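Down below is the structure, laid out as structure tokens.
Left out: one protein chain. Kept in place: all the others.
After this line comes subunit A, so read on.
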Amino acid sequence: MSSEETFRESAAGTATVHETTAEEFAETLESAIEKPAVGTPLPFEGVSLDESPVETEFSPEELQSAETGVTPARVGIGEYGTVTLPSDGAGSELVSLYTPRHVAVLAASAIEPDMKAAYERLSEEFAGGADSQVLATGPSATADMGTLIEGVHGPHEVHILVLEDR
């Protein structure tokens, strides 16, 4: 099984995975978000939030009241269905955290098969300056109130858009 297939299967338990391409991105994005939506710039060639309903200029209050947050993910981890979310200057960390629905956009070429390979890649990324990333797997959750509840301080719903040609 390819890393991408493994990723899709692993992530399916905790997130909704949408397979798409640069060309189909806009359409796929529409289907994954609920408005109002805020987002941070996507670094993938030919893919942008510019023409989408996703607002990239927003205030803390708008962030706080948005239904969806769209951010890039830097690395995917096949065995776990995990994505890494950067703490960048655009505020991706906050967007992925404060909105009830998080939509992460991931390049298929950035999916590593396992945790070992992911950490090797993260070591390079950290050395290159992307030195704060969150390994995120599914929605935020707690069992402190007696049973498993999804949606606590972070999102209660996670979508991952995998760009197959990026």
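List of remarks:
Heads up, the rule we're going with is that a contact is a pair of C-beta atoms (placed from the backbone, for glycine too) under 8 Å apart; a residue touches a chain by one contact, two chains touch by 3 or more; residues count from 1.
Rule of thumb we're sticking to: contacts and distances are computed from a predicted model.
Note on the omitted subunit: UniProt lists it as "4Fe-4S dicluster domain-containing protein", one of the names in "Putative cobalt transport protein CbiM", "NADH-quinone oxidoreductase subunit D", "4Fe-4S dicluster domain-containing protein" or "Binding-protein-dependent transporters inner membrane component". When the omitted chain is restored, the residue from A:Ala32, A:Val47 or A:Ala136 that touches it is A:Ala136. Interface with the hidden chain, as seen from subunit A, comprises residues 59-61, 63-64, 80, 82, 87-89, 91-94, 97, 115-116, 118-120, 122-123, 126, 131-147, 149, 151-154.
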